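Every protein chain of the complex appears in place save one, which is left out.
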Amino acid sequence: MSKTNAGNFFEDFTVGQVLEHATPRTVTEGDRALYGAIYPTRFSIPSSAAFAASVGLDPHPVEELIAFHVAFGKTVPDVSLNAVANLGYAELRFHRPVLPGDTLSTRSEVIGLKQNSNGKSGVVYVRSTATNQRGEVAIDWVRWVMVHKRDQSLPAPETVVPELAPAVEPADLVIPEGLDFTGYDVVAAGEPHRFDDYEVGEKIDHVDGVTLTDSEHQQATRLWQNTAKVHFNVEARPDGNRL
Amino acid sequence: MSKTNAGNFFEDFTVGQVLEHATPRTVTEGDRALYGAIYPTRFSIPSSAAFAASVGLDPHPVEELIAFHVAFGKTVPDVSLNAVANLGYAELRFHRPVLPGDTLSTRSEVIGLKQNSNGKSGVVYVRSTATNQRGEVAIDWVRWVMVHKRDQSLPAPETVVPELAPAVEPADLVIPEGLDFTGYDVVAAGEPHRFDDYEVGEKIDHVDGVTLTDSEHQQATRLWQNTAKVHFNVEARPDGNRL
Partner (left out) sequence: MSKTNAGNFFEDFTVGQVLEHATPRTVTEGDRALYGAIYPTRFSIPSSAAFAASVGLDPHPVEELIAFHVAFGKTVPDVSLNAVANLGYAELRFHRPVLPGDTLSTRSEVIGLKQNSNGKSGVVYVRSTATNQRGEVAIDWVRWVMVHKRDQSLPAPETVVPELAPAVEPADLVIPEGLDFTGYDVVAAGEPHRFDDYEVGEKIDHVDGVTLTDSEHQQATRLWQNTAKVHFNVEARPDGNRL
């Protein structure tokens, strides 16, 4: 039996299947620094422990996308090693702040399957849940991704397409415990505009373009333990079939 | 009103103006590691907590230039987003060690203005002060930078050129509290030469050249939250007018 992990193909998934993803990962201050070196982030709460404490968040949580990248990376070896294309996300919610020292584990449930008409691949829908070392939910989300079939002669599974919310309702969003913006320092935050200043349809020209090199791309995916070959191996790209 | 931050132009500065820079930033062990990955530093005090403690510095301070880069980065969005050229620094002093967990904020006062004879730009002098989360001064310095005018038809402001010390007097340097070199381990420090071994005019050939790639340049400027476009966006460079 080969010890090479070839990953799951479309026919390996069944609706209701639960995947316990391996390699729990502890988030640290090192992740905060590297995230800041790779992405040009300047939000006051994750940038400053003092600012975070002033709005009720102490100890100092890391940026939500650090936690998401870590939690998402866990799912790749089981869900999308044979992906053709990453298609979408829905119903993502951050349930509680993630602190340096927290360990995230992720599990996914297959909630939908739809084979493509060409018989070569299909769409897999998973709902993934990341929990911390106390078993509390940190993040959950739905993702759908197109995955190759290993054996194209196999029959298509029954099509199940989950009904997904077009948007997360404001009432369903989770406000971090203790968050209190009454003493919010607008000057330190560096953003003069508040909720009321924005209009539907307004366009904002974000002038601060950022150039990323291959090195930063690869460092990010390794840091998040995302094992999709296209991110790591330049030889995996010329086939033209992968993202 | 556009929400794009176009930054200040020469005519937006007035002598005596105080700029409270946004986005306080907490320094961490992650910064120490990344600084070491980008710059080839091997000073014993910031490299080793045990060495630092042996000379009276416990907890373990980060390298002074980490603190300076962080503190300086704060000033860019308000002072030099429209810079033509960075011209100089003076009177820089490190007032106390910066420790992992310390949060730095920076404010600047405009202390001089001098429009260029071509009427297209001018030199802005600022004195910047970085304080920690207890309001104690960590670093202060003067910087002058050439900044574009937005509207070249505006009249020149009164010229004010601050008188700056040609060098910081030894008596004005701040020795960190508790620093004690009586037990200094010369072998562990890795540098056999002491103050008395150097002569004015002596030349030293630093043979250890270092190549930096675009990736490291960009990671450094993002890490320090330096928002000058020339550092991030390769498309900002070909105009030839920017650093």
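Each chain carries a letter (A and B) given by its place in the written order, and its residues are counted from 1.
To be clear about the criterion, a residue touches a chain if its C-beta (ideal position, glycine included) is under 8 Å from a C-beta of that chain, and two chains touch if they have at least 3 such contacts.
These numbers come from a predicted model, not from an experiment.
When the missing chain is restored to the complex, the residue among A:L34, A:L57, A:V84 or A:M146 that touches it is A:L34.
Looking at B:V15, B:I38 or B:L99, the residue that reaches the missing chain in the full complex is B:I38. Chain A meets the missing chain through residues 2-6, 20-26, 28-31, 33-34, 77, 100-101, 103, 105, 133, 213-215, 218-220, 222-223, 225, 227, 229, 232-236. The omitted chain makes contact with chain B at the following residues, 28-34, 36-40, 42-44, 47-51, 60, 187-191, 193, 197, 202, 204-216.
The rule is simple: only the chains that are shown with their structure count from here on.
Relative orientation of chain A with respect to chain B corresponds to a rotation of 120°, obtained by superposing CA atoms and rounded to a multiple of 5.
One inter-chain figure worth recording: chain A and chain B are separated by 35 Å, centre to centre, where each centre is the mean of the chain's CA atoms.
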